[in-house]
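Coming up: chain A.
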Amino acid sequence: MRKAMLVLIALGVLAIVVACAAPTASPPQVVKEVQTVIVAGTPVEKVVEKVITATPPPTQPPAATKAPQPKTLVVCMSQEPDTLYFNGSNMMVTTLTLEAGYRDGQLGGIDQRDYDYQPIILQKLPSIKDGDAKITKVKVKAGDTIEKDGAVVKADKDMELDQISATFKMKAGLKWSDGTVMKASDSVFGYKTGLDKDSGITTRYTRDRTASYVATDASTTVWTGIPGFVYALYNTMFFEPLPEHVLKDIAPKDIKASAFGRKPVGYGPFRVTNWVSGDRIEMEKNPNYWRASEGLPKLDRVIYRFIPDTNQLTAQLIAGQCDIGTQDALNTDAIPFLDQAEKNGLLKPYYIPGSTWEHIDFNTQPTKAPKPRVDLFSDVKVRQAIAFGTNRKEMNDKILFGKSVIMDATVPATHWAYPKDDSQLAKYPYDPKKAEALLDEAGWVKGADGVRAKGGVKLSATISTTAGNKPREAIMQIFQANMKAIGVEIKLDFPPSTVLFGRGKDSDYMSGNFDLMLYAWVAGTEPTLLVYTCDQVPTAALTWSGQNNTYWCNADFDKAYSGFNGNLVREDRVKFTADAYKVFTKELPALPLYQRVNVYATNPRVLNFKPNPSASETWNIEELDVKQ
Partner candidate 1 sequence: MANPQDTALIEVRGLKKYFPITQGIIFQRKVADVKAVDGLNFAIKKGETLGLVGESGCGKSTTGRAILQLYRPTAGEVIFQGKDLVKLQGEELRKMRRNMQMIFQDPYASLNPRMTVGDIIGEPLEVHNIAKGKEKKERVQELLKIVGLNPYFVNRYPHEFSGGQRQRIGVARALAVQPDFIVCDEPISALDVSIQAQIINLLEELQTKFNLTYLFIAHDLSVVRHISDRIAVMYLGKIVELTDRNALYNNPLHPYTKALLSAVPIPDPVVEEKRERIILVGDVPSPVRPPSGCHFHTRCPLVMDKCKKDDPEFRNAGAEHWVACHAV
Partner candidate 2 sequence: MVNYLIRRLFSMTIVIIVSSFLIYMMLNLAPGGPLWELTQAGSSRESALTREDYARLEKMLGLDKPMHLRYIIWLAGDDWLDGGTRKGVIRGDWGESWRVAQGMSVMELISSRIGNTIILSGAALLLSLIIAIPVGIIAAVKQYSKLDYALTAFAFFGVAMPVFWFGLMLILVFSLQFKAWGLPALPPGGTESLFGPDQGSFLDRLQHLIMPAIVLSLFQTASWSRYMRSSMLEVLKQDYVRTARAKGVIERLVITKHAVRNALIPIVTVIVLSLPSLFNGAVITETIFAWNGMGRLYINALTRGDYPVLMIFLLISAILVVAANLLADVVYTFIDPRIRYS
């Protein structure tokens, strides 16, 4: 019996020892940094508490005046980056983190704001107009690598093709965070590293279409595309620099696993000091930042925390342990609460209609799909009727709390590619009467059960979307109710995304095994047009990877697209998009719904927070500041 007690006691002691010993198990480096903070104290909590109540804060930060306090900002996001080697990750949170801890700008020296590119570490973006980029006619011999119809191929005969080249000049005073001067050759090194197929890069689209990329002097690079590659984004073909002096002896495939993968030597405003796996990445001011002379960055420390649970994240925001809640962590569900918290002065929410837009795809040509289905949507009138019958305003008002914008085309109205004069575009305000009239016209007659039918076929369709997305589930339920009102029966389908978007012809998406599908595209600087061209209709030849899953194919639209794609002058390109949208909105292979709302929230002490629909929320991290 005594032994039993001994076992119990031993267990208890073990637990206590473990509990007490473990805190010191974190790397000593962290502890040191922590102590500087302890000595300094912090006014952070004080400020927050003053906002919440009039009562004095329960604990006064000691020795608040002894030393200048490091200004710390905590960015809370839902996920942890898988690596900080930019070639190795396609996670949004990685991009976000890298903007502080590695690079300056979203794409390696170039930022993307308001659906357009801005140079950061480059003196300017080259343009044909300015002469630092040019198109030349070159003679191509049979067997040379060229681009033809979007694919990289060997030329089958001698011919003459257009070739683009662009010159990029880097700003002066750029340094890596270890103090080494950044050279143009670092950008070339970055380009070359990515040529290795095992470097972790999943897309080599632009590298495959690069004829040469060279450094002509310490701060200039010149990019030359392969003949026939007419690329509207030629002005962004500056490859992300990698510190050659750090990485030259590491094989490209090993970079991810090397120290660089978790503590990169970069050129951003901050540098990583500590990465507590699963919890946070801590960064400090980069003393070698090229804008240090301007007093940037304004903060001393930035901490990126990973909090997967939205509930916990909002609690942390209110408790003052998070300064910024990022868009991946917050969603429209939180809007009522965030508004309430704003009223109480606890935090400041931001709702920005973002570049991701939701739409409903119609399966328009089911007979050609690998899995034929009953033809419901090949008739444009039915598609239009559904558009008129869909109360998108209510979806926005009820589910998105009116924070979004209804879309008419595949880009938001604020995008440069949106026609200046949109009167040519067909629009579909909520009008159930018109919807019913169109359906009557198309021959779908309401039956006794309230569902329309034609020739014995019921107008009954299934709408599919990925499981686990609450706003979409709600939207689909509204859509279902809307459709019922006009005599269309809708069944809801929530397959896991692996099933919906899986690989090849087995997936519903590729094989046309759906009636209606609700999902999102991202509108980048280039408008979403390609995915509705005939080329992209999934076929065996395309190994079922074409992305026009509507099976809609329209010659006028394709013509407008190729005009748009082959043109490098923005003013001319807009004319083609206007043509394309005219066809698109009238034919309506897909019904655009609305822009997804990016929800951010900050602690009221955060200054200069300026979210942008096409940039990340911390694009101006070097300018962010906190009230002391």
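Here is how the candidates were picked: all candidates are chains of the complex that A comes from, given by their letters.
Everything below uses one rule, namely that contacts are C-beta pairs under 8 Å (C-beta built on N, C-alpha and C of every residue); 3 or more make two chains touch, one makes a residue touch a chain; residues count from 1.
These numbers come from a predicted model, not from an experiment.
The contact partner of chain A in this complex, picked from the candidates 1 or 2, is 2. Note for the complex: chain A touches candidate 2 at residues 1, 3-5, 7-8, 11-12, 14-16, 18-20, 22-23, 25-26, 30-31, 34, 37-38, 41-42, 44-45, 49, 52-53, 55, 58-59, 61-62, 72, 74, 80, 82-83, 85, 88-90, 150, 197-198, 200, 202-203, 205-206, 256-258, 261-262, 276-280, 303, 305, 307-309, 311-313, 315-316, 318-319, 321, 344, 497-499, 501-503, 506, 509, 521-522, 524, 526, 528, 530-531, 543, 545, 547.
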